[in-house]
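All protein chains but one are shown in place.
In order of appearance the chains are A, B and C, and numbering begins at 1 in each one.
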Amino acid sequence: MNGPHDLGGQMGFGPVAPETDEPFFHADWEKRALGVTLCAGAMGHWNIDESRHARESLHPAVYYGSSYYEIWTRAVETLLKRHGFLSDAELAAEAALETGTPPRRVLKAADVPAVLARGGPCDRPVAAEPRFSVGQRVRARNMHPTGHTRLPRYVRGRTGVIEAVHGGFVLPDTNAHGQGENPERLYTVVFAGPELWGDGADPTLTVSVDAWESYLEPA
Amino acid sequence: MNGPHDLGGQMGFGPVAPETDEPFFHADWEKRALGVTLCAGAMGHWNIDESRHARESLHPAVYYGSSYYEIWTRAVETLLKRHGFLSDAELAAEAALETGTPPRRVLKAADVPAVLARGGPCDRPVAAEPRFSVGQRVRARNMHPTGHTRLPRYVRGRTGVIEAVHGGFVLPDTNAHGQGENPERLYTVVFAGPELWGDGADPTLTVSVDAWESYLEPA
Amino acid sequence: MSGHAHDHHDHHHDNHLDPMDARVRALETILTRKGLVDPAAIDAIVETYETKVGPRNGAAVVAKAWADPAYADWLKRDATAAIAELGFTGRQGEHMQAVFNTPDTHNLVVCTLCSCYPWSVLGLPPVWYKSPPYRSRAVIDPRGVLAEFGLVLDPQTKVRVWDSTAELRYLVIPMRPAGTESWSEERLAGLVTRDSMIGTGVATAPEAA
Partner (left out) sequence: MSGHAHDHHDHHHDNHLDPMDARVRALETILTRKGLVDPAAIDAIVETYETKVGPRNGAAVVAKAWADPAYADWLKRDATAAIAELGFTGRQGEHMQAVFNTPDTHNLVVCTLCSCYPWSVLGLPPVWYKSPPYRSRAVIDPRGVLAEFGLVLDPQTKVRVWDSTAELRYLVIPMRPAGTESWSEERLAGLVTRDSMIGTGVATAPEAA
């Protein structure tokens, strides 16, 4: 979706504000928000693509008016409700009122190190030969799906060069919507600054994205 | 600028909400906001392009979280401050504290009908022959200025057809920034839906924009 | 729109708590004290758009175009002059263009970049016209938008969207309803809704009027 999250090239947000000696967290609730988000995800009822789509589906006023842990919190509430673990009545009452979906698993403290160290690899074997090869010129498709995608708007319709051909990876566009992993090959595609941003662009700039095969067409 | 105002093709704002028997105003302050904005503009110290740029320069969280009269109010405060008519101290004290810039003119009630009926035409003679002709294929430039522009992001880099060649009009890109009216010819350019939005687009759709000559290049 | 977005927006319609009320009042007070703004001029502006300049202007233009082929032709060639002939001129109507619906093509007007709207013939724009849902979707999903207004076009009908990116202001001339052949201009004008002149509606059928 062309949502608020697709920020490449947008303007009007002001300067970057690096913090000296930035703390790990700026409030205790941020620690709990991180933990709740990871524990809820560890139940195994949704994947990272569905999580990302829940975040980018927040109203743009909310997305831009919220810190990132607030975005995470609002999104995990959405996911918990969608999958039957939480109700609006429970949130309003601040109490557990319903039985809800039984979880596939619950993350225990003792398992945290192993679970974090394992992560969630999303490479998958793909039998087909790559459609594109290193050095080939390709165009990022001018696509505007209403669902989740990972092709940012600023490269769509622009021409770049394949720099690396990777193996297969889970396709976010279907995986986010319960339509399967449909692994496709991934490519690193490099775009010249002026191709992306026009005549005034920094001529020394190149930008790469990692694009699934169906995001690309021969140039 | 690629600001929050450039909404064509963005997603995530929800359904349109038509109101039955919508009132002219939803609160009394909206009436005063309209009047203050028009009266302040009638002093003659800024033009409509500078006004629009003040609105689109609001932080995106504010722009998307505000009603349109709130956007107008925040922008007119910016303009009044920029041109020396108002200070933050005055806004904080809710009182007139400083003399400020003398206004070129002040709109009186008796003059309102004539001023509104006259409006502010922005057609200007342009001596040069048009660079493009009706039926010609043109490409909207892939430009990303940091200042004001009226070429929406969704047509940039896309190819359309000149449908009408108009006369000269004040160029917003310079006029918004006190860099002169620099009138250029205006063209109505029509784009096919699939050219703008890709293969899934409504094949019966065409969209036109009105584009100044320097926004276009031969396709 | 999610429940949280509603959390975020609802206060704009809650006049009792709206901080904009105090903010605009303070602004007007300061500017009045400084002699920059005349409150009576504000009253006159508000009165103009509440009582004088509104969609009845546009409806008169449309009705005349329906009733008088020569006028329709003039409107097609030089809308600014043809509309001025009826006395409708001025702010946000300085450069007008009339676009005519046909059995083949439905026209829809939007301003994706701000809130450009033909004030001189339609008055002040409605809230939805200025809001992100309409501005974002009219150019990519016009049929979806029209459905939210209860208007379902024939799939064969072409949709032409006019994005008001410059100072041209567009007035849609809806198709004249059947069964109105003998009607006066004044009676015809009663069929012309504001939405039909934006393109989010069509003219009212005589039996419904």
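In this section, contacts are C-beta pairs under 8 Å (C-beta built on N, C-alpha and C of every residue); 3 or more make two chains touch, one makes a residue touch a chain.
Everything quoted here is computed from the prediction, not taken from an experiment.
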Handout entry: Residue among B:T37, B:S51 or B:T78 that touches the chain left out of view
Key = B:T78
Exercise for the section: Spell out the interface residues on chain A facing the chain that's missing from view. Expected result: 5-11, 13-19, 22, 24-29, 31-36, 38-40, 43, 52, 55-56, 64-70, 73, 76-77, 80, 85-86, 90-91, 94-96, 100, 103, 106-109, 111-113, 116-123, 150-152, 154, 166, 169-170, 186, 188, 196-197, 201-202, 204-212
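Keep in mind that, in the parts below, only the chains that are shown with their structure count from here on.
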Problem - Chain located farthest away, centre of chain A as origin (C-alpha) - result: C
Practice task
Grab the C-alpha centre of each chain and report whichever is closest to the global C-alpha centre.
Solution key: B
Practice task
Indicate the whole-number Å distance between the mean C-alpha point of chain B and the mean C-alpha point of chain C.
Solution key: 17
Handout entry: Cα-centroid distance, chain A relative to chain C, in whole angstrom
Key = 40
Fill in the blank from the handout: Two or more other chains are touched by the chain B residues 9-11, 13-14, 56, 64-65, 196-197, 201
Practice task
Mark out which residues of chain C touch at least two other chains, giving numbers and ranges.
Solution key: 1, 5, 8-9, 132, 140
